[in-house]
Every structure is written in C-alpha cells, then in structure tokens.
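Excluded from the complex is one protein chain; the other protein chains are retained at their positions.
The letters A and B name the chains in turn, as written, and every chain counts its residues from 1.
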C-alpha cells in the first residue's frame, strides 16, 4: 500500500480486515518491521482516539513516532497557491510537507474541512497537497471528506459481531448543535458498500450526502422504517452537503433511543465517538449491552496497525 | 497496589518510602517490568514536574507512555451524569475513560477541583468516574482534594533529611493572589500523620482545612509560635474550605522569611513548586542552604516509580 486516503486505496477490504484480525490476535508479530523508521503524525485538528491508537499501533511495529500539533506547537499554515503571504499564516503547506518528508518515512495527517468552500474540501486540497509536496506514503487520520481508519475499524467491528451473512446496517443522522463534517458518514457508507452488507441511510430531507459515497445504499427519510430489522445502527451527525455546511434540522425526535432500537433485530448500536449523550443517543442505549462504541475504539489500534504494516512492507 | 488515589491506598507508608529509596539507588533494577505495557497520562490541567517525573519513572520501568493534554489536544469533557450534551462539552467522561482503557494498561490522571462545587470536588467525582469507567489501575497525578505523588516525595525528603526520630513538621499557609486548591495541603497533612512526625498546621483564622485530612495535627493561628523549634517548614497557599474557594487573606506578614525561619531548629524549608517568590517565601530562604525544593522535585521520579512498580507487579 502506497497511500491510505480512502477505501479506494484498498484492493480487497475483506483481506485487509482479516489481516487486521491477525494483528489483533498477535500485536507483536511484526515488532521489528518499523525498526529505524519514523512515522510523523501531524494534527491540524483535535484528536483523542486517532492520536492514541495510531501511536500504539506504531509502537507495536517498532516505529519511531514524531507528533506535531501544528497550529498549537507551530503556526498557522497557508494552503492556497500563489498568494502573497502577508496575512496570519506563517508557513506554506508546500514547505511544511517538504520538511516533514525530510524527517519522516511515513506520514499521517488529520485535517478537517472548512465547511465553507465545498470545492476545496471535496477536492481534498490539503491532503493531496501534503501527499504531493511530501512525496511520502500518507495515511489519512481523517480528512475533509473521509475518515478511513475509523471506517476500517467500524467494518472490523461489524464483521466481529454480525450474526448473519448479509446483515442490515443502518446509518442514521442524529441531532447536534454544531455543524459537523460529513467525513465519517461518507466514509462509513463507502466502506460498508464494499462489504457484504445491506446499507440503508436515514436522515431528514435535505441531508443527502454526496452521492459518490452513497451510491448503492437505500436512502430513507423515515427513521422508524429504516430501523426495521436492522442488525447494526450507526449514528452520526453531519451538516448539509447542500447548502454546504448548513444545519437544516436540530430535530431531537431523531435521537436514537431504546424505543427506536426496539424496531431493530436486537440490533447493535455504533458510533465513532466522541458522542454527545442524550442528543445523538440516549444514555440507555449507549450504556446498554448492545453498544459497540468501545469495541470500535479498540479496533482503531489494529486498523492503524494493518495499514502501517502494509505501508512498511511496501517501503522495504 | 490496585490504585493510588490517596494515602489510603497505601498499607504501610514506611515500607513504600524504603522501596522508593531502593529505586533511587538503582533506577534500572526493574527495567523490564513494564515491557509491552502502556501507561496513559491524561492531563486536564497544566503540569511540569508531574509530567516530566512520571514519564521518566515510566521509562525506568520499560513502560510505553501515551500523553494526552485533553482540553488542548482533544475537547472539553462533560463529567455530569444524565445531562443532554447540547453545550460546549463534546465528549462524556464515561466514553473518554472507556477509550483510555482500550489503549492503556495503567492510567495516570491530573484533574483540578472546580473550587465552586465543594461536594463534587470532595467526592472526587471526576477521579472516581475515571476509575469506574476505565476499570484500569489509576494513579492520581493530583486530584480535586489530594496530590499523593507529591506527598510521597515530600515524606521521602523528610526521611532523608531528618536529624531526630520524631521531627517537628510545620505546614504553613502562605499568601497568594489567586485562589488555589487545598489538595497539596490536605495530602501533605494526611501523609505526614502516617509517619513518625509531629505535625503543626498554621494559617490565619478561617483557613481550616477539611478535618478528615488534618485530624491529629495541632492547629495554630500564630505563625511565629508554630515555627518554634520546627525541623521542617512546608509552605503552601490554599483557598478557604468554608466559604469554599474563597480568598480570606492576602496578608503578606505570612510570607516565609529568614527572620521567621530563625525561630526554627535550623529548620529546612519545603515547597512543592511552582512557588511565587517573595510572596510565599523570600528569595533569601528559597535560595538558602536549607531549601529542599529541588530535593523534593527529584524525589518525584522515585515516588512515581515505586507506585508504577507496585501496580505493574499487581497486574502480572
């Protein structure tokens, strides 16, 4: 694997998942693969699970990790081309990426969308520029439009817990008070559609995701109907794709509750975390026996590890 | 040792201190004990000595350390139960603690008091929730009401420097311009009362600490009288327990000076640091030959190391 920016960099999702399970069983099986190699982890935005799980995965592989909270420990970065840099930004992404490449064999980058300039966000301008200007194998730690390490961990969790060959997976929009990226939802849809699952996406009218990620899923505006017979309910908030970044609804009847979960086939509840309790999902569901949120969090380690392992194998 | 949240988790203080001295003599004696294990260090608040000394202790034991400045590198954490999370906090402590548990074998947490809600602070709500929801062996890196690693280092320092069997130890309130926690003072009292020392606590009237920490000590409102014949003077500011968090005095006649120290038995000066010079203590005392503040700081490494060692031994 040369880069890991989305599911499109994965030839065979099932194979990747199987390999991740092998690492989960034996995390130290490739403890020397990364010896003498450096992984740079660059955060333009906050991170808890990604920050910790990726460091842990790197440690299992013997990699040396360099961390950088770029806006806090460095300075603001300019990402546009051709501008006269006489404003706040102190460094251009071209130099920043070029410098990371001098110090690191592999790079992981987290960079959220603007939610203002849709074209720039959906072109993955920042991530692509870092890939181009660094010339290094690059792992997305969540970009403007996708969060592939999360989705890989999510698919692992579904595979571990499914009770029938082709489970019904429901991705449901849930209320928030803040405009959030579409990345987790886009990415989840894209990955699940590459596995043997039935995918239904439910949200209030107007919250349609970019169809290039959701093509092949059934879209359902009636949340109750969507939940019928579901094996997995994956809750997530996202802001509108059109008008871009807008909050069209804060309708709390969309909060995932026990009552709603009763429509499922004794379905599991999933969420990528962080989650706002009693807004996106009730305490009862989140604290109940069918909540998989910590399983998902644990799988983040092995999702990161299998990707790092494949990249290291490619490097050699 | 299963947890280290206060002196109440220590069966025998003298034994713990002796074991810490052995590690100080030979820091690498258990260099492989932590191999393959991860220590998570979670900071809700600033830290210098604790941050560095605990990392160093972990390194001596072969532990892998994951650091997290949660409010700066992550987001604000909700600690109340049952709330609808539609305000600033992006994640609940229940998930945060649960996730740390997925990645770490041991946890260390620093979390200051609100100084507003005394009941929540003195119930150690946050620390207890992290212990409960993580299910991991937990080390306090200073909590709302105590700072046990500091107190262990302080007791070590007293044991190293005492010149008689039962030294007189004076904990004196000293002026500050900011409302500070009671944690260091509470904890120091509690630990010293578990050793063979005479403890006198002196402060302006109204600054009485919670008696559950100080029972057994003599309280003296006349600082001069308290200092008479002291072997050790430990200065610290704290805000009032009643009314909770209040600044009742900024009386600079309480600043520890050479003149005051002359009343002692050639007594040593101690402070946990950071210290505000010429407000809590004069330059002359702090820079003088009887100041032990750096000895205390050094002992922080071995205080942390002995606790980590015992927890690792319990894990195996």
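One rule holds in what follows: contacts are C-beta pairs under 8 Å (C-beta built on N, C-alpha and C of every residue); 3 or more make two chains touch, one makes a residue touch a chain.
Keep in mind it's a predicted model, so treat the numbers as computed, not measured.
When the missing chain is restored to the complex, the residue among A:84, A:116 or A:165 that touches it is A:84. Chain B meets the missing chain through residues 28, 43, 46-49, 51-53, 55-56, 59, 69, 72, 177, 273-279, 283, 286-287, 293-294, 297-298, 301. By the touch rule set out above, chain A reaches the unshown chain at residues 36, 38, 40, 64, 66, 68, 70, 72-75, 78, 81-87, 89-92, 94-96, 98-104.
Following the convention adopted for this analysis, only the chains that are shown with their structure count from here on.
Averaging C-alpha coordinates per chain places the centre of chain A 39 Å away from that of chain B.
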